[in-house]
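Only one protein chain is missing from this complex, and each of the others stays in its spot.
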Amino acid sequence: MPIINVAILEGRTLEQKRKLVEEVTKVVCDVLGCGEDAVTITIEELAKENLAKGGKLFLDR
Amino acid sequence: MPIINVAILEGRTLEQKRKLVEEVTKVVCDVLGCGEDAVTITIEELAKENLAKGGKLFLDR
Amino acid sequence: MPIINVAILEGRTLEQKRKLVEEVTKVVCDVLGCGEDAVTITIEELAKENLAKGGKLFLDR
Amino acid sequence: MPIINVAILEGRTLEQKRKLVEEVTKVVCDVLGCGEDAVTITIEELAKENLAKGGKLFLDR
Amino acid sequence: MPIINVAILEGRTLEQKRKLVEEVTKVVCDVLGCGEDAVTITIEELAKENLAKGGKLFLDR
Partner (left out) sequence: MPIINVAILEGRTLEQKRKLVEEVTKVVCDVLGCGEDAVTITIEELAKENLAKGGKLFLDR
């Protein structure tokens, strides 16, 4: 029953998201030995003003 | 001090959200024996292209 | 496909957890009109030294 | 490697977010003794209809 | 800057976790075109009494 959340900067294409959930699901099931239907993935898109590293927003980096 | 996050597909009505937080708060307090003011709920709305099961986006299912 | 996370202070009984997931699932499905099998709940137990309100750990309140 | 998520009601200015990540990063590093580059912060903005306390949406309070 | 959280039932071996973070990082970078150092993964282990589906704890299924 893996539940996976992927937080990324916004701006990815639909094709990238499609590929992302397909590939992540595959490797997770390979490693953990679970059926693909057991895997749930949520994608959390962050605006550049809502993600920071080193005390600086990505908007300002 | 329960903090509850409910992730759902976007598209629910305001009335459903109102009902959701009211009812969930009630049963949580019944079971745990806490005051309703102690319960915080966040609703996280997911677009169909940001939720996947079995390696497939809900957009494509 | 609701995914619900309930963060609570540790120390609840197994019976309370059983009741909690049963009741929360029921009301969520009533309000949103989804099948119960679609609901996933995770319980996150917090030690009193890992939860704070007003700048004070629950351990010290 | 602190990873910090700050959930707030939407409507904060860019200047507040800038200040927020700068100041939070500083105090976290002071207390934990880590380099500022090790700190990642995500800001999660909640609409008033997606946050509730005491069984009531902030929209209705 | 992908930040990935993988919630799984407890009981996986260290070798599975090692493999999991290695493989997930690889496919995420392939799809998104980011450097591997940009990927952070947290694993959240859930006891069977802290995960439920369909209103039933995994402990009771």
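First chain written, first letter: the chains are A, B, C, D and E, and each begins at residue 1.
As a convention for this text, a contact is a pair of C-beta atoms (placed from the backbone, for glycine too) under 8 Å apart; a residue touches a chain by one contact, two chains touch by 3 or more.
Keep in mind that this is a model prediction, so the values were computed, not measured.
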Indicate each shown chain that the hidden chain touches within the full complex. B, C, D, E
Residues of subunit E in contact with the chain not shown: 14, 17-18, 21-22, 25-26, 36-37, 39-45
What does the interface between subunit D and the hidden chain look like in terms of residue numbers? 1-9, 12, 16, 19-20, 23-24, 26-28, 30-32, 51, 53, 58
What residue numbers in subunit B mark contact with the hidden partner chain? 1, 3, 40, 42
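Quick note on the criterion: only the chains that are shown with their structure count from here on.
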Centroid spacing, where centroids are CA-atom means, of subunit B and subunit D in whole angstrom: 20
What are the residues of subunit B that contact at least two other chains? 7, 26, 51, 53
Which chains touch? The pairs are A-B, A-C, A-D, A-E, B-C, B-D, C-E, D-E
